[in-house]
Every structure is written in structure tokens, then in C-alpha cells.
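Please find one structure pasted underneath; my questions will follow.
Other chains of the complex are left out, but the ones given are in their true place.
Lettered A and B in written order, each chain numbered from 1.
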Amino acid sequence: MSQAAQSFASDNVAPVAPEVLAAIGRANEGTVHSYGEDPVTERLQAVAREAFGTPLSIYPVATGTAANALALACMAPPHGAIYCHDQAHVNSDECGAPEIYTAGAKLIGLSSPDGKLTAAQLAAPLAHAREMGVHHVQPAAVSISQATEWGTAYSPAEVAALAAAAHEAGLGLHMDGARLGNALAHLGCTAAEGTWRAGVDVLSFGGTKNGALAAEAVLFFDPELAAGFERRRKRAGQLWSKLRYLSAQLLALLEDGLWLRHARHANALAAQLAAGLAREGLQLAQPVQANEVFAHFPAGLSASLRARGFEFYDWPGAAQDAVPLVRLVTRYDQRPEQVEALLAAIRSA
Amino acid sequence: MSQAAQSFASDNVAPVAPEVLAAIGRANEGTVHSYGEDPVTERLQAVAREAFGTPLSIYPVATGTAANALALACMAPPHGAIYCHDQAHVNSDECGAPEIYTAGAKLIGLSSPDGKLTAAQLAAPLAHAREMGVHHVQPAAVSISQATEWGTAYSPAEVAALAAAAHEAGLGLHMDGARLGNALAHLGCTAAEGTWRAGVDVLSFGGTKNGALAAEAVLFFDPELAAGFERRRKRAGQLWSKLRYLSAQLLALLEDGLWLRHARHANALAAQLAAGLAREGLQLAQPVQANEVFAHFPAGLSASLRARGFEFYDWPGAAQDAVPLVRLVTRYDQRPEQVEALLAAIRSA
């Protein structure tokens, strides 16, 4: 697995953080009630409430796709519309998971160059829906990614503006927080400020990209929206019988701020990488506000780096791009030397 | 958690087997490709093929409900019928998971006192479906549990008779093997003899009840049936990004027969328990062919045992039962002394 140490492909290539593995080990004593009636899961509720500073409900699941799709299924009827960025993970990378979980609600993708939606963008599609009446799906929710798929972060004010527009039209606001920690680390705001205080109703909280084995969660800041969640999770095959092992992972991340330390570390490496690329004269496609760097690499450069064992994805860029786009992801488990090694390889290429 | 040591409630209250936890630890080195393109998952394919003696395809998922529902979704169209025992886990305990995954296929429950279906039972509903034509769902699959929800095991000949009837009518045969190891340990036959050689087309292989953290798998003995499985798994939110940790668990169980040793151990405890109950004059409701004991306990006895910290479930019995029914489950992690402690408590009650 050594060459993979040079991977900048994704957060998901990383191993599990030792703290998370240790927490699983600690949970592994004796018998406990199954399906979440265990002390670890109980403690997770308390710790999550403290981390977010509000009496939320938290439900652990194993994948981010499940977290997003279950969250949206609680927010939109089968005949509902969910507005999101057209390149949002829920719209593009989940093979129709929101569609199966919501029983056919429609994701309506809106465009922007930086992965962010604005309140102004909602006006036209909402007006269209109103005019169309029963012929059109019913506006039900807005879903945003934090950080976005382009590695950018919404400020609390931007989230609040979107939330206000959504709420005024009777829609809920969902946040796909697969990289919430990275966004918060960049913004320097609290979890509360970045989510429910800014108007987020339901949050998909990401753990796996941030050091967990497989652990995400759905957080309802409005408990009324959670009605039906538990049966939806069960019928989706997402309720673990040995739930303590999901909860233990999330606990390990949340309990003493490990998730934010991991995120800060990954963000710092991304900043280091971005600065280095700029020094080499390579153009960045997006501001770096999390742990993803989008840069224009000449095809020869990419080939040369891959020949040396570096891994990263080509990324669909704009039609007018002269130089191809790549995505480089930094991780909690990487060291600055690994970023330097990549930069050195770029220099020598 | 100490009182839970006296739990006979379910296989799921158990912790993770040390061998499984160790395997997770061993998989936790360095970066690997995500979503299953890793060496652990690759090795799982080879080991599973060896364990079952046939070139199958194996797909790990985290829960038995997911394994069953995904398997059935590959076997039945939305307008299909799946015949199963009316108390089958898929029909009664999965909150409609087969329905969401198949997009509405209908489970048609058939009755029998011991949890087993017979080929003869299929004749009438299949004839009815033929007569009804498009007004009725289309017969598509038969699903059986091995061991059954009543702790009984189908012999290979019984499976083969069902498979022959199903196949003759154009239906596939699915086996919910959440306790397959226990059934095989009882039957003394190989995994091959108990499954594909007897005509099983698709198998849900259980790990979690048998010492895993959260690990099940869908095995296709007929690779054609697996078409579409991978996208179905993804859109169900059941594809782990760090799939190596699912695969490692299954590897640990399969690699050197740990799953069968665990199953034999639990079965032996169930036999010990059943013999003890009989000695105390308590009536068994079913033959004990796996790790579950169904016995008639006077209400006072159950109350007394629970007062001492023993845990087990009341179970819906037959309408004519004079003495209430309880279910007692034994596990890989229990010791004979724990069974003796329960029997001693019964004697003194």
C-alpha cells in the first residue's frame, strides 16, 4: 500500500484514526442492548448536544449517502422538489439515493461557479413552481453542501440568507456536512453558528472523511422533522443492531474536538499545497477554504506526477478552460512532508 | 453492563469477536483505494469462493436487512411477488425494507408451525397468480431463512425440493442466511451443500450475529442476477467508502472457519440449555437446530428470572397455547456457566 501514501485522491483513502479505533475497542466490552439502546449511543446524544449547543436529535448511520438521503426523505414528500447545486453530491454522486429514499422527489440543480447557492437563485424556480401548481413538484427543501463540492465554504451570513429565503417559502434547509469540520475550521465559527443559528434545519454530519471507519449522522435541530426518521432508517437497512460501534466513532470525533483538530490539520495542508502550487505558477480554480485544492494542471504534468505514483482526480472544468482541471484532497492523516513531496515532484516535472 | 451478561435476548447484544477486531486493526494501515478497490476486498472474493467452492460474487454490506432487501431487489421486479414464511424476518421485522428496495414488490407470507416452507405450499399461490394474470403480482422469487426464525434448519434435500419447485416456475431462490453458520453446524454439511448445490441462487450471508461488528454480504451464485447490484447498493447508501473495514470483518470470519466454530459453540450452548429446560419439565416449542430455544415458560417463571437480571423475549405463540412462549438465544461469546446460571435460577424459581 506504500504508493497510496502519495494519494491526493480523496479523504476516503485514509485509514481510521487511532482515537476512533481505540473508542471502538473501549465499546467492545460485554453485552448491551441492541439497536441503539446502549450507553454509548446515549452518551453520544449528550455530547452532540453539547458540541452544537442545542437540544438536537442525532441519529448515526454508516454512510454519507444514507445520511443525506434519509435527511431529505424527512423533508420532502414524494411529490416534492429539493433545490441544490447541480454538482452537489446528492444530485450527482449518489446514484439516485435521494430519489429512492424520498420515493421520487425531484432534485432541481442550480448552477454557480463556486459550488454555492444564493438566496437570489431560488426566486425564479420557486416562482415557476407556484405558477405551475400541481403540474410541478412541490418546493420542499433546499440542500447545500458545507464545505461545497468545490472546496468553498458558506459564511454563516450566506447560510442565513439562504435559510431565510427557504423558510419564507415554506421550505426546510438541509446541510450536507460531509466536510462540515473543514468549513468550520476555515470560518472560525462555532458549530452552532455555522448550522442551526444560521437556520439549518437538518444536518448530515460527516465522520468518515474525517477519521472515522464508517460513521455519519443525521442531526435534527427541529425535532418535529425527525418524525418517521427511525422507521425510515430501519426500512433502509441503515439501523445497525450493534449500534454502539457507530456511536463510539462519532463520540471519539466529537468528545474533545478531535473532528475540528483533524479538519484544521487537513485544511492547513491544503493551504500549504495551494501556496506551493501558486509558487510554481499553477493556477487555482477556486479559493481554498477547506481541504480540497482545484488547480489547472497541464496534461503532461498530470501524467508525469501519476507516473511517479501520485494520485488525484481529473475534474470536469468549465467548457472554456484551456488547461485541464484536477482535484487534490488533503487529509487528517497526511504530513506536511507529503505535500512537499508532491510540490517537489511538480517542480522537477 | 454486567447484568447484560445474563442476556439471552439476541445474538446482537454480543460484542465483536477479538479476531474480527484484530482484523480491522490489521486493515488499518496506510491509504488504499476506496469503494472496494482495495486488497482486503479483493482477498475476500477469493476466500469466499474457496469457502463455498464456487466462483460466486460477494458484496459486503453493513446490515442483514440491507443484504436481504438488495438481494430481493435483484430478483424481483416492482410488480413481482416474493413468497416467504409469514413470520420471516424479511416480511415481519424489516419495516418494509424489501418493499423500498424492490420499489413495491409484494411479499406473500405462507404459514407453517416450524418456520419452514415446503414446495407443496407454493403450488396454490402460484396457480392463483397464473389465473389472475396481470391483476396479480408476478411470481418472481422464494425467500427462505436458514436457520429459520423458529430456530429450525432446512436439510439440503428440503432446500433442493423448494429450489426445484421455484425454478420450474421461473422463480429464483433466496436464502436469508443471517444464521447460516448455525444451520450448517447443525446439519453437518458444507456451505456448498447447504446453498448453491441445493439450488440457492442468492444468499444473504450473516456476520453480525456471529461475531462481526457490522458485516453481512450478498452472494450471487448466478452472476447474471448480480447485474445492477452495484448501483443498487450505491443508491441505497450501502456502499462504504472505506470498504476494507467491512471486508476485513468477513475475511476474519471466513478465512479459517471462525464463523463455523462460533456457530458450533452457540449451537452447543443452545443444546445444553434445551436439555436443561427439559430436565426441569419445561416444554420446548420447536426442535433446537441452531442457537435459538423456544420454550413455554409460565408467566411467574419469566417474571422471576427477569427480576434476577435475565433477559429474553416473550414470543408470539399459537392461539391455543396455554403456557406463554419465550425465545432464548445463545451466542458465540457465552460460556456454559452462563447457561448453567440460567438453569439454576429456573430450578430455584
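The rule we apply is simple: contacts are C-beta pairs under 8 Å (C-beta built on N, C-alpha and C of every residue); 3 or more make two chains touch, one makes a residue touch a chain.
Just so it is clear, the model here is predicted, and its values are computed rather than measured.
S.K.: Could you tell me how many identical protein chains the full complex contains, when just 2 are shown?
M.R.: Whole-complex copy count, per this file: 4.
To be clear about the criterion, only the chains that are shown with their structure count from here on.
S.K.: When the C-alpha atoms of chain A and chain B are each averaged to a single point, how far apart are the two points in Å?
M.R.: The computed centroid separation for chain A versus chain B comes out at 34 Å.
S.K.: Please output the residues of chain B touching chain A within their complex, sorted ascending.
M.R.: Counting only chain B, the residues touching chain A are 1-2, 4-5, 7, 9-10, 12-16, 21, 24-25, 28-35, 39, 61-70, 94-97, 99-101, 103, 208-209, 213-214, 231, 234-242, 245-246, 333.
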